[in-house]
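Complex shown without one protein chain; remaining protein chains in place.
As written, the chain order gives the labels A, B and C, with residue 1 at the start of each chain.
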Amino acid sequence: MSKNAKHFSIVGILIPIVTAIVYYTISTFFFELPEAASAEASIIDDLFNGHYILIAFLFAIVVVPLVYSISVFRQEEGDETDAPHIHENTTLEIAWTVLPIFLVIGFGIWGVTNYNAVIASEPDEITIYVQGYKWDWTFYYPDHDYKSDQALVLQEDVPVLLEMQSSDVIHAFWVPGFRVKQDVYPYDTENQALNFASGPDYDPEPYHFKPQVMRFTPVKEGVYRVRCAEICGTSHYSMLANVFVLSPSNYQAWLAGDYLLPPDPNLVNSQPGEGYYLDALNDFTIENGFTPPPPPELAPVEDEG
Amino acid sequence: MSDHSHPEKAGSAIDRNVYRKGFNTFLVLAVLTVVEYFVGLWFPSAVLLILLAIAKAALVLNIFMGITKLWRGGDHH
Amino acid sequence: MSAVAHGHDDHHGELHNPMEPTRQEQIVMNRFGLWLFCFSEVFLFAALLAARFYLWRDPDVGALRPDLPQAPALIFTCVLLVSSFFMNRAEVAAANEDRATFNFSMASTFVMGLIFLVGVIVLEWGVGGETHILPTSGAFGAVFFAMTGMHAIHVITGLIFVAIVWRNGNLGNYSREDHWGVEACAIYWHFVDLVWIFFYPAIYLIGLAVHIPIH
Partner (left out) sequence: MKYFLTSALVRGLVGQIVTTWLSYSLIRSFRMTVEGWTVPEVGLDEPAVVLACIIGLFGFLLSCGVVTDWLKMMAGHKPHLKHGAQGRPGWTRYVNIDVNHKVIGIQYGLNSIFILLIGGLLAILFRLELAMPGLQFLQSGDQYNTLFSAHGIIMIAAIFAGVGAMTNYLGPVLIGASDMAFPRLNAFSYWVGVPSAVILLAGIFLGGWDTGWVGYPTHSTTTKMIGVQMFLLGFYLNGFSSIASGLNMVVTAVYMRAKGMSYFRMPIFVWAAVAASILQATTTQTVGVALTMVVAQRTLGMNFFTPILDPELLAAGVPAGDPILFQHIFWFYSHPAVYVWILPGLGIISELLPVFTRKPLFGYKWIALSSVGIALVGMLVWAHHMLTSSMPPTWKIPFMLSTLLVAVPTGVKFFSWLATIWEGKMRFPTPMLFVLGSISVFLLGGLSGPILGTIGTDMHLHDTYFVVGHFHATVFGGFVFPFFAAIYYWFPKMTGKMYDELLGKIHFWIMVPGFWVMSLLQMRVGVLGMRRRIADYGPDLGIQVEQALITVATLAIGWSVLIMIYNLVSSVRKTELAPENPWESRSPEFLAPSPLPEFNYLAPIEVVGEPYDYGLEGATYAVVPTPAGD
């Protein structure tokens, strides 16, 4: 028994140490999330953090005894006898069935409150219509009757409500920095009454048409990228669009047509492969006097396999 | 394994009973179907219709399909 | 390379191999297997029913259904029911080696099944007749044809099954002790009937009738 107590105490000491190491590794380095750029991202990141702690702990309580057993309880040279006949311990079994149930319920409740916080609507939302199609995005600002092809421009700290639909197949709107993702479903965009871009003719009511809704509040100025997350055919990989989050004054200037969007820093500094680069550059399509930055000088590519 | 090998129940009297059981079941099912039709026309309540369908299904399962043979193991009437 | 040491071709002589199940044991397993198969098919038809209740609805009104002619549906439902009755009679007859009743009942089952099938295809599907519902009539047409079509495929298999069992019964292949073929056919046929018990109200009775315009 004392020998067993020794084993248990070593494992008991190792578990918190390993938990801490794993938690540190995954949260600060290995599974570090992209910088949180929306209010929702911070809420979701709290849940991520909780999961990281859980992962680290569960990893430790499985891996520490496993590795410890492998290194300590080996068959000794020439020992052909069997190990002790321990086949059951009902208390233990009940414990490791019931305790996880509580853990699950806890995470379930957290998950629900977290989700409710993420999708909660806020006052003074700006509505923007989003149209996904093969293989690009269009953004339409109903309050200003303004269509912006391929670049979504938002104002810092102002909550937005995206009403989204697709023209052909299912797409999914995702900006990693904002964390939120929503599938977008196709409707009949030949039909003027269902097409956002048809302005005053847009009236989905008689068609029971419900655009997909997504809410978030961008909180950091910068350039982000919409990435289509649902396989939609040939050029799914390059179904991207840029998102510019501007300060209030710049946003007003942009609406008035006085502000040129800043060049996308990622794009300028990248050493891209050809296909990707050109497609991404197309996302800078000229609309409303905005010109794309000149393409960077491509470094001579060596030994392209 | 099933080891229920009943002795044969010969004799036409028993057969008639089994035949009659089938016929009675059929009558009940027919009545239920007609009831179903009129329920559907006059008070189309989904719950009522589903309950009627379940009642019919229970009859078919029990008597026509002989689901009880599964746990009784026998294959003789 | 041989992963099985040695097979022998001549084992099925008079002696029963103690490792293999007897015929009686095999029948018990067959019965359980067939019931499991029916249970499996329940999932198929349940998926179709799920599609029906998922698609045939209106957010404001609730469940919908296409406005289809009622009389033929009721008649063919009854025809299928009668065929089920005869199938049961045939099974009882086979268990009692009552050849005449067996023959008559199998024939009736087959004919009734055929009437049902032809009724569905000619009258309900509108082959050669006036009808409003087409496979392209929105979710109504799609689900209606999927449900009746999938059921019709099972009726066709059932009819083939009935025909084979009928013939084998005539050849005298079933006895009081071993008429598993008839029982299997009966279970399958009743199962097809069972499916229709749920499909009939789901297609024809539940929900608000919506008239389909000719298109």
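In this text, contacts are C-beta pairs under 8 Å (C-beta built on N, C-alpha and C of every residue); 3 or more make two chains touch, one makes a residue touch a chain.
Just so we're clear, the structure is a prediction, and the values are computed from it rather than from any experiment.
S.K.: One chain isn't displayed here. Which of the visible ones does it touch?
M.R.: Among the chains that are shown, those touched by the missing chain are A, C.
S.K.: Quick one: which of A:K147, A:K220 or A:H236 touches the chain that's been left out?
M.R.: Among A:K147, A:K220 or A:H236, only A:H236 touches the chain that is not shown.
S.K.: Which is it among C:A51, C:C78, C:I115 or C:I156 that touches the chain not included here?
M.R.: Of these options, the touching residue for the absent chain is C:A51.
S.K.: Consider the whole complex, including the chain that is not shown, and state which of A:A5, A:V104 or A:A197 touches that chain.
M.R.: Residue touching the chain left out of view: A:V104.
S.K.: Counting contacts across the full complex, list the positions on subunit A that touch the omitted chain.
M.R.: 4, 30-34, 43-44, 47-48, 51, 54-55, 58-59, 62-63, 65-66, 69-70, 73-76, 79, 81-89, 92-93, 96-97, 100-101, 103-104, 107-108, 110-112, 114-116, 118-119, 168-170, 172, 174, 176, 179-183, 185-188, 191, 207, 209-210, 212, 225, 227-238, 240, 266-267, 270-277, 280, 304-305
S.K.: By the contact criterion defined above, which parts of subunit C meet the unshown chain? Give residue numbers in ascending order.
M.R.: Counting over the whole complex, subunit C touches the hidden chain at residues 1-9, 11-12, 17-21, 25, 28-30, 32-33, 36-37, 39-44, 46-48, 50-51, 54-58, 64, 66, 135-143, 145-146, 150, 164, 167-168, 171, 173, 210-213, 215.
We adopt the following convention: only the chains that are shown with their structure count from here on.
S.K.: So, what's the distance in Å between the C-alpha centres of subunit C and subunit A?
M.R.: Distance between chain centres: 49 Å.
S.K.: Where on subunit B does subunit C make contact in their complex?
M.R.: For subunit B paired with subunit C, touching residues are 1-2, 5, 8, 15, 18-19, 22-23, 25-26, 29-30, 33, 36-37, 39-41, 44, 46, 49-50, 52-53, 56-57, 60-61, 63-67, 69-70, 73, 75-77.
S.K.: Show which residues of subunit C lie in contact with subunit B when the two form their complex.
M.R.: Result: residues 24-25, 27-28, 31-32, 35, 63, 70, 74, 77-78, 81-82, 84-85, 87-89, 92, 95-96, 98, 101, 176, 180, 183, 186-187, 190-191, 193-194, 197-198, 200-201, 204-208 of subunit C touch subunit B.
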